[in-house]
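Note that one protein chain of the assembly has been removed; the remaining protein chains are unaltered in position.
Showing chain A:
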């Protein structure tokens, strides 16, 4: 008896595992929605799938009957039927009704997801009450500016959970598309205009995803389109406020503390600072922000959005970015570096942390 129960549990667990693996990774899959937007989209997917499965079942039944019952058995000529008004009306009207069932929520959701009126509510200083983030897509990296907080970060978007976050989206070179599958559908970053939308990051979903969601570029943009990933760190709102405050506190580049890192900082100030900022203020004009802001680079989970962040991978990136991300905009721009210089830079870069 007990054995049987065990077996049942076991098979239940395998079944669950199968279903879960059929749902993809919690940090990446649209089938494990971790926010209001993704949830309502998921619901719409489920609704449409259910309706469609209904249609498929009906067609399949007729199909199977046809295949097995009407196989040629003799050479007689079957009755030539012109059609049937009754049947034809049935299979015109029923689909129309089914589509209405789908069309109504589709329209409602489409309007709901496009509601960014909160972005227009501003206080005397011109700041919005809601959290707004300006996303700028570049070949092949992402910049996130917090206009109210007056700070900039890159590659890793930091957001508070359980509240609506509003986005302004644009591109500075060719068209890209901003997509965080587990949190909500994508929107294009155009070269012509600023697109606006909102997302909400669920704290429970964030927990399941290890606080780190994966984001992707969804519009073909050049050779490294496939590697134009970013990450999203979704923090409880207190932690988020804390993070903002720490970032705002960094007004000057932080001095490296070990000798090796100091050496690295010096090289950095000679060769890299033209492109990479190490202070978060958003005062430099956009056009001058040609590369990811590295103020909190050491806190990021990934280098260039795709390599796990450790010294080896930083060195790999600095030695030859081209092999990591073909056609990226950093290759061949900073002169030749000796292995020692690369070691020193790696030591410096991995020390760029604002969170302890």
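Everything that follows uses one rule, which is that a contact is a pair of C-beta atoms (placed from the backbone, for glycine too) under 8 Å apart; a residue touches a chain by one contact, two chains touch by 3 or more; residues count from 1.
Everything below uses one rule, namely that contacts and distances are computed from a predicted model.
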Matching the hidden chain's UniProt record against "Acyl-CoA dehydrogenase", "Anion-transporting ATPase, ArsA/GET3 family", "Oxidoreductase" or "Cytochrome c oxidase subunit 1" returns "Cytochrome c oxidase subunit 1"
Contact residue for the chain not shown (choose from A:22, A:126, A:249 or A:285): A:22
Just to verify: which one of A:136, A:225, A:276 or A:289 makes contact with the chain not shown? A:225
Just one of A:144, A:166 or A:179 touches the chain that is missing; which is it? A:179
When the complex is taken as a whole, what residues of chain A touch the one chain not shown? 21-25, 28-31, 38, 40-41, 44-45, 48-49, 51-52, 55-56, 59-60, 62-63, 65-67, 70-74, 76-84, 87-88, 91-92, 95-96, 99, 102-103, 106-107, 109-114, 171, 173-175, 177, 179, 181-182, 184-188, 190-193, 195-196, 214, 216-227, 229, 306, 326-327
